[in-house]
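Omission of a single protein chain aside, the complex is shown with its protein chains in their original locations.
Labels run A, B and C following the written order; every chain starts at residue 1.
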């Protein structure tokens, strides 16, 4: 940590900072410049936070130097992690060596629609099914999902297809229920900073798919992962799904730069959601190919057998031609970049 | 609603839209331009939403024309509302005729600190105490609040000072507990789109202070209010507390334009939080004066007897001189704009 | 400046940084922490910039500590400046003791429209006329201004009313022409980072009104002022006119926090443009009052005798009732905040 003193700071002000830092067992190195003095702090960061140095007289600014997250940091865990999803014996990977396609309907509407979407997904190369049972909707008058009935449908489709499924949990009261059915719990963009929910899924024993909040910095996103990790769970997959900007032609602006930034900073896998970020299906295949190019460990896309009848986000769901184009991209691009399809990987042991 | 057809749309495409709209009991008015056709829809908006018109062949775009919120809209409720906070017989207003100062510590740390902060607030003209018992913190390693013990402290300070209090609730599992102590429930910026929590506070029977999400449009914020209203509660006070932008000199960018926009659109009162938006105390008094100037119905500010010892957000808490400056602004500016201090108002009957 | 070494940095890496810094005459203070080393640099900042320290092995980050602007900084010029506008003997101030209203039509369309708008402005308390002769328009098919003829109209209206005028210059080739007519040159939001134009107006000998670029940080804005100052001109008035965000209900988001931030950082005066930031006239009076509250040194607003016939930005121009409300706010609020109307001030000597 570095404390920058204001030009008017007195010797007394400087001495006060040094004394506080030493009072909690730290060391303070004073560098006197022509117009300002800076003080480098060495020791336990957490104890420095409690000193409220920014409120002291003569202090102009305090810069943090090191990352605030620990368990998810790549600093002490250089090898990138693989997260395995599904029941023992039929687990599929999300990680640095493979490329994973997660696909399914935005919302579970019926057993028929769900199984049909799952078969479409599977034929395009998907290894994990996605589908919403609890839906966070902007309007209280919109379809809110089938709830527990939706989870049961997803479980039956898992039986039929062999695909493990990921589904969103939106309330801490539902975590136990959802975890009893699902293979992976999704934290949606609106709940990335719902810390009680993060702690609850961190204790539920299932892998977590953590979407980036639409106004979250990468650092805040990794701190959300740290909340989960701090409860004992490290099977976390991050999902970039766009940030809010001034550009109106897409729902959100997909920040593909986050993929290499995240991979340099944390050991956790990261995938990309081109469907929800764009909000329009004509962009899904190009953005999926872009995500593969940039080095993502997978993607998650919406598919629906009849998008025009979808109860949720129909305009972004793929079918027919687009799905075939997606399948082609998923099959051809990752090998050029040194990855195998996750569909070809099985866990040993 | 207006459907814009693409230049390549066929007569068949147009007929399909008209037929779908008429199929749910609506009317469709077709306007044929030189390069495009547009179709105006009249009837029940909700039923049109389910048609997924955007997915039909030949449709380029669909524009919504009317506001998506109803209960909180000013359209059918022209008179601006006043929300009364506190126990019967000693309620204080937040509304269009008065100016309300809400103040207190960011986090409740001890009975002494809380009562001292409350007395500071009261002497500056505050009529409602604020204080956090459950704190949403970016880091899992930071102070998370005293929880239930904090609520008890706030209740005892209410006894000592006569001030009703508002406190944040961050998890739907805590709503009942918090509502049993507090006079007003705060939904924080990170939970504005936590729809389960909004529904829970909408049923808890206490007034709600609803902060704007830091990446929420005004329309989304009013839809969050609609979620609460739809559960039967209209005693909602909105609170502008800054939006996320690229400017780094303040924590968030306080969007004071939202005050007149909101007042033109909804009948609900709106206040401003200059402390959390700025994150630095030298800006609090100017921004508070700006909020009064722009016509806000009140403000909420952090005060702390010893900011340098605060366990949360010390750098933005007022004390001493700044608090006296704030008191002066709150006393002198609102009367010039035709408002009385809320401290001088008591509810009749 | 502070250099933060990466955890993997070697002693050799550290020595290389120290040696480079000392090579240009600076001093380097090394602070060794448990996981990282930081190096504080003291000396001439500009010479450090040329070292490209960020490209050296083992360097994780480089933090700048002091402000990059000098001539416009308040650090060595604590007293806030007043800029005087107009011909000797009839100059009007923009500065910390007064409140200045600048008003006029967005675009000069005809002598009649301009003189009528100027009289409206003057009766509302304006001391400086604004009006565009060269208009930067998003579409090449929109009205682009009257050019030199517009400048002549403005000059004749100055004769008729006694008001000095400010007008925008959009191309370095026009600076001489515009400066030969105008009392103050405006740099618009699209040209804040047009450095050649900044340098040209810095040499033209007339005061400058420098609008904030719609995506400029406050620091970048002050660096633009530094470009002008570096050419010898310090008569610069800054103008906040909104930044680009995701919120669609206003054209831009007016960042009123910039007013106290700028006043703490630079000695230059700062005014606010509520008309162009909002883009809608119902918000102009509330935002003008908010600007007064937050401590701005003045405002600039669009007025037009017949907004429905305006060739540019009609929807934001004030007339009739709104203008009377504005006049009332400008007359009543500044005195409460310790300012006199600029209309009552004349320059001595």
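Just so it is clear, a contact is a pair of C-beta atoms (placed from the backbone, for glycine too) under 8 Å apart; a residue touches a chain by one contact, two chains touch by 3 or more.
Worth saying up front: this structure is predicted, and the values here are computed from it rather than measured.
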Shown chains touched by the chain that is not drawn here: A, B, C
Selected residue (touches chain absent from view) among C:194, C:250, C:265 or C:289: C:194
Contact with the hidden chain (one of A:40, A:105 or A:290): A:290
From B:158, B:212 or B:244, residue that would touch the chain that is not displayed: B:244
Residue touching the undisplayed chain, where the options are A:184, A:256, A:301 or A:345: A:256
Sole residue of B:4, B:56 or B:234 that reaches the chain not shown, by the stated touch rule: B:4
Missing-partner contacts on subunit C, residue numbers: 46, 49-50, 52, 54-56, 68, 136-142, 170-173, 190-191, 193-197, 199, 213-215, 220, 223, 226-227, 230, 244, 307-311, 314-315
Subunit B, residues in touch with the chain not shown (by the definition above): 2, 4, 7, 29, 31-36, 38, 40, 42-43, 61, 63, 65-66, 75, 244-246, 248
Touch residues of subunit A, complete complex, unshown partner: 215, 217-219, 243, 245-250, 253-261, 264, 277-278, 282-283, 286-287, 289-295, 332-333, 336-337
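Here, only the chains that are shown with their structure count from here on.
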Per-chain Cα centre nearest the global Cα centre, belonging to chain: B
Centroid distance [mean C-alpha coordinates] between subunit B and subunit A, Å: 27
Whole-Å gap between the CA centroids of subunit A and subunit C: 40
Overlap residues in subunit A, where contacts from two or more other chains coincide: 244
